[in-house]
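In this view, the complex is presented without one of its protein chains, the others remaining in place.
Order of writing sets the labels: A, B and C. Residues in every chain begin at 1.
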Amino acid sequence: MRPAGGMQVRVQETAFDFGAEAAAFARNRTDLGAIVTFSGIVRDVDGGLTVMEIEHYPGMTEKALEKIAAEASTRWSLGEVLVIHRYGRMGPGEQIMMVATAARHRKDAFEAAEYLMDYLKSRAPFWKKEQTGRDSSWVAATDEDEDALKRW
Amino acid sequence: MRPAGGMQVRVQETAFDFGAEAAAFARNRTDLGAIVTFSGIVRDVDGGLTVMEIEHYPGMTEKALEKIAAEASTRWSLGEVLVIHRYGRMGPGEQIMMVATAARHRKDAFEAAEYLMDYLKSRAPFWKKEQTGRDSSWVAATDEDEDALKRW
Amino acid sequence: MDVLYFAWVRERIGLPSEKVDTGASTVAELVEELRAREDRYAVAFSDLAALRVAVDQELTDFDAPLDGAREVAFFPPMTGG
Partner (left out) sequence: MDVLYFAWVRERIGLPSEKVDTGASTVAELVEELRAREDRYAVAFSDLAALRVAVDQELTDFDAPLDGAREVAFFPPMTGG
């Protein structure tokens, strides 16, 4: 079966079920051989993080993500694209976001997923704040993330 | 939590539950922020495929996959690696295999997953045979897949 | 015009958004007007290299014209994903 290619963007406060999303993604497509997913987890490197809070810009966020997903669909031959990104408060180990790409060939699926992540990191209006005990601080953008855009 | 890094390779005839595997992968790790999965699906581009049959080399297959996964763990900073590959008969749309990588940083998770796929494609002893109606033919290896190894 | 602030820009200015009456023709001119208001604005806008701006929900730069703009937002570099 080859239904029309689908692009789905969801911005939500509630948790999502990564396993169920991954399982359902592109499952009605038998013409796509390669599926890549990326998921971002609230990371607690030093064991001190209590809460991660993500602020976003309602309205612009959806538009920015749709633009990034549409651009990926133009650059690579993709059958399906999914982007889910949460905002609000979440604890260590919780899923922050995921992207999924389905393509006939693995190269397209991989590159498109990396492109989505690179742009989503630095061009979608989300800001992370980490709370460690009583202290909280905004996560700083890195040069590395900005540089990652240059390869595309 | 930082349990010791895990490497898991499974070669099996039975189907696996991609959603459940993806959901369970690295779920006890809060120190790893980036998870990448790739899954390969039996693709039916022209709508004529009835069965895909995968032959493998019992014994060597497991060793080859473990060697590839171990090499990936040496090259990139990975917390967890999972490789599942089926053999036997499967129909269009069924999952053939998956790899999953978990790392602190997305670049490591993405690159390691692509490396695993490139090597698994051309260096693990699997052979695909496609049956279309009454005809069946062995899938030919491509120069593209062989060339993909050169970048590593 | 609606002016929105996010993340530490919002915290420094103390507001998520406000209506601003302005004759500014570019983002940079609007920033000058805001800076002149009060210390908290001057502090929030002290280093433009640390800020990003969107006009009507599209990322742009500080030279961008404001004619017809309904919404301008200031925020730090984004950290999604």
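Quick notes on this one:
Going forward, a contact is a pair of C-beta atoms (placed from the backbone, for glycine too) under 8 Å apart; a residue touches a chain by one contact, two chains touch by 3 or more.
This is a predicted model, so every value here is computed, not measured.
Considering the complete complex, the chain that is not shown touches B. Contact with the undisplayed chain is limited, among B:L32, B:M97 or B:A112, to B:M97. Taking the complete complex into account, residues 40, 54-55, 57, 59-60, 63-64, 85, 96-97, 117, 120-129, 138-141, 145-146 of chain B touch the chain not shown.
Here is the rule we go by: only the chains that are shown with their structure count from here on.
With chains reduced to the mean position of their C-alpha atoms, the one farthest from chain C is B. The distance from the centre of chain B to the centre of chain C, each centre being the mean of the chain's C-alpha atoms, comes to 47 Å. Inter-chain spacing, taken between the CA centroids of chain A and chain C, is 26 Å. Note on chain placement: the centre of chain A and the centre of chain B lie 22 Å apart, centres being C-alpha means. Within chain A, residues 40, 117 each touch two or more of the remaining chains. In chain C, the positions touching at least two other chains are 81.
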